[in-house]
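For this view, one protein chain was removed and the others were kept in their places.
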Amino acid sequence: MAPKKLGLKQRYAHMTRGLDWETSYQPMDAVYPFDSFEGIKIKDWSAWEDPFRLTMDAYWKFQGEKERKLYAVLDAFAQNNGQTGISDARYANVLKLFLTGVSPLEYQAHRGFAFAGRHLRGVGPRVACQMQSLDELRHVQTQIHTISHYNKYFDGISEFRHMHDRVWYLSVPKSFFDDARSAGPFEYMIAIGFAFEYVLTNLLFVPFMSGAAYNGDMSTVTFGFSAQSDESRHMTLGIEVIKFLLEQHPDNLPIVQKWVDKWFWRGHRVLGLVAMMMDYMLPKPVMSWKEAWEIYFTEAGGSLFTDLARYGLKVPKYADVATAEAEHISHQNWAIFYQYTHAAGFHTWMPDKAHLDWLSEKYPNTFDKYYRPRWEMWAEMEKQGKRFYNNALPQLCQTCQIPMGYTEPGDPTTIAFRCSEVDGETYHFCSDGCKDIFDGEPEKYAQSWLPVHQIFQGNCGGATVPDVLNWYRMNVGADNMDYVGSPDEKLWNEWHAGKVRDAV
Amino acid sequence: MTVQIKTIDLEPKRHTFGHIARRLGGDKPATRYQEATLDLQATDNFHYKPLWEPEYWHYDTRKTAVVMEDWYKPLDPRQFYYATYNISRANANQAVERNFTFVEERDLLGKLDAALKAKLISGLLPIRHLHWGSNMNMAEACQRGYGTAVTAPCIFSAGDHLGMAQIVSRIGLLLDEQTGAALDTAKDAWMNDPAWQGVRRLIEDTFVERDWFHLYVAQTLGVNAVLLDLVYKHADAAWGPAAVPVAMLTEFMADWRAEEGKWSDAVVKTVAAESEANKALISGWAKTWIDRAEAAARPLATALLGDAAAATAAADAARTRARSLGLSL
Partner (left out) sequence: MAQIASITLLHNDDARPIIEAILADNPGVRVLNMPGAVKLDRDDELVINRASVEERLGRSWEPQEIQLVLISMAGNLDEDDDHFTLSWKH
């Protein structure tokens, strides 16, 4: 007689939940030394619900199969020289920003979830965190393997590891993740598991990756969507964590609310880079940042926060400001990078007429009024040989580390400045959101490794821009500056001319 | 009609990333293992000291007493990165499925007599908790360690231990007609049976070790080489007529030990060879944990096999192994 088959839930419970035990030869507080200082109160870890009940055998099976499929696509892409079939070589610049700015965060997530996967006291969340740690390692490694092929042909990719630890704008994503990694395990789970995975990664991986497909990059869309299937598990872990903390003790609510507010705003600022990638850097745009924000924050986030309201959790502070900023942020970021193109590891350009028209259509409230005239003026200056560069080092926000270029809520013509004074030092911020975060933990954010301060202190290779670029290992004239006139453009035109000749 | 000659020049501008080329001593094609591993962890310009341990950065070489000039020396001879790791485990697991199906269809465990079943329940099943403890230790070595070359295989190892804990759990479900009662009894043995208390004390003591490489040595040379080898390698005689089905159902563990041992041996050997100081530290750790594991294994071996000879055999094999890695015990 074959034994009766267990249901998924029972099987998972037997195979996982009983593994843990209450230690008696060592005190539990010594075994788990890091999970109490944040003030979170857990009465009963066994109340944790596992939404995805993956045992390791199923994990290996599904993940192994996903990897076989993904690497088959990567191999085919390389063999067929898929890089010649993308919409335009400008597209490669999103990959540069992705590999230098995002992939190292996947690595950080891998190590951070290993920390949570060891140091949270309950077996259920620990197993989920360990699988996520494995997944995040997958993400960084598959991203490297995908973009490795582009690195063979395009500039600005080769020094991604070196640059991530040093280049001024890459301190924005780096400090974001260092912030989460240096927080306690519960805050880390809310920061990355909930705020980032649940609320914000969709914006990065769904419309943007769909854009990769639309621009002919079959390898990137394959890793993107394949990674995102792991993200579904991660989002589910994130929502489970927040519900669990809120259910466990009413005293957890104000702590969690503070973290949700903080990490929503931190994430919003980092994703401004993605906004710019979607609106400006995809030669064939697929969905505007504003549309993506409506679907993934207003609509999806709305459903989520309605659900969490029964625990007393409120929509993150400044969500309204962020929504209003969705009309502006991609344009303001592109303006920053255009002005500082000499110090950036990817190319910039002014959009062509068709792209400007698309932006006008997608941003009827703001684009023609505030941004299109400036773009047309800058394009005109380029034509006259007076391309606009900003040679002054910018002041950076102490919290998000973005140059102070964002405008006042409700007044897109005035740059917003905020400041706080601590121990006789004045600290500057781009927004109320960033100021609040600093004011909540000034001892933490006073430590920020601010690139511009570091340059002035002589810690970045020297006092001049060439010294600093050299220290960044930036290949001047190839990695930086405008797309027009770049080696990338030259190579692309050669390929294209070759194709035309072949077709004759 | 003329034949078109392909004129597009597709000679690569470069073959690999800058940090990889510097390691290879020039711009040459690199393997996927190399590109996915070398210098991947951030090393510089961190922003904030961790609230939970402000004396260190989150990546900090000072979290162990051993010192390496370069933490990318201890490479993985298996050259695992995520894809190759998972595909290898997915394949191994197909054999596990076949073996379970074979044993289930013939009801090889269900028809054992009650005394032997009870022995498997109290003598074999509690090892799932040792795997879980080992999983905690490898997750700790991953999160606390330095350099992707060592830390990435540590999370793979953590996943392996969870997988093995679950394989043992499935054996339990075969023994109790899928009720879970056997697993409860086994947990009680883990918590209270004198035969297991030395083992439990040892693994709980490793949980509080905050030097990650010390922990790595305790886990790989103490727990794996003595305790897991005792149960999976030296205890066949304990299972009598169940020895063959047990060997089939734990085949994964036997293969895993042989494979992971190659990696952990290479890591210990490389780090010990770095300096006399490293060698002295690691030798001391290895001696302590092999001796402790032997002491913990003795009552377990006695309960399973009637005397402690198998514990001594496992510990001696671990000592020989440690010496072969350049350690002096």
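Letters are used for the chains, namely A and B, taken in the order the chains are written, and counting of residues starts over at 1 for each.
Just so we're on the same page, a contact is a pair of C-beta atoms (placed from the backbone, for glycine too) under 8 Å apart; a residue touches a chain by one contact, two chains touch by 3 or more.
Note that the structure is predicted; figures quoted are calculated from it, not measured.
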| item | value |
| --- | --- |
| Interface partners of the hidden chain - shown chains only, full complex considered | A |
| Omitted-chain contact residue, chosen from A:Glu65, A:Glu408 or A:Glu425 | A:Glu65 |
| Selected residue (touches chain absent from view) among A:Ala213, A:Ala379 or A:Val452 | A:Ala213 |
| Touching the absent chain when the full complex is considered, from A:Asn202, A:Ser288 or A:Gln339 | A:Asn202 |
| Candidate in contact with the missing chain, chosen from A:Asp20, A:Glu231 or A:Glu325 | A:Glu231 |
| Chain A residues that touch the omitted chain in the full complex | 7-9, 51-54, 58, 62, 65-66, 202, 205-207, 209-211, 213-214, 221, 225, 228-229, 231-233, 235-236, 239, 286-287, 295, 299-300, 302-304, 306-307, 310 |
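Simple rule for what comes next: only the chains that are shown with their structure count from here on.
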| item | value |
| --- | --- |
| Chain centre separation in whole Å, for chain B relative to chain A (CA means) | 33 |
| For the chain A and chain B complex, residues of the former touching the latter | 1-4, 6, 10, 13-16, 18-21, 23-26, 30-31, 34, 37, 55-57, 59-61, 63-65, 67-68, 70-71, 81, 84, 104, 107-108, 110-112, 114-115, 117-119, 123, 126-127, 130-131, 133-134, 137-138, 140-142, 144-145, 148, 151-155, 157-162, 164-166, 171, 174-175, 178-179, 181-185, 444-445, 447-449, 454, 473, 491, 494-495, 498-499, 501-502 |
| Chain A partner contacts - residues on chain B that touch it in the complex | 4, 6-10, 12-19, 32, 35-36, 39-53, 58-59, 81-83, 86-87, 89-91, 93, 96-97, 104-105, 107, 110, 128-129, 131-132, 135-136, 139-140, 142-143, 148, 151-152, 155-156, 158-159, 162-163, 165-167, 169-170, 172-174, 177-178, 180, 183-184, 187, 190-191, 200-201, 204-205, 207-208 |
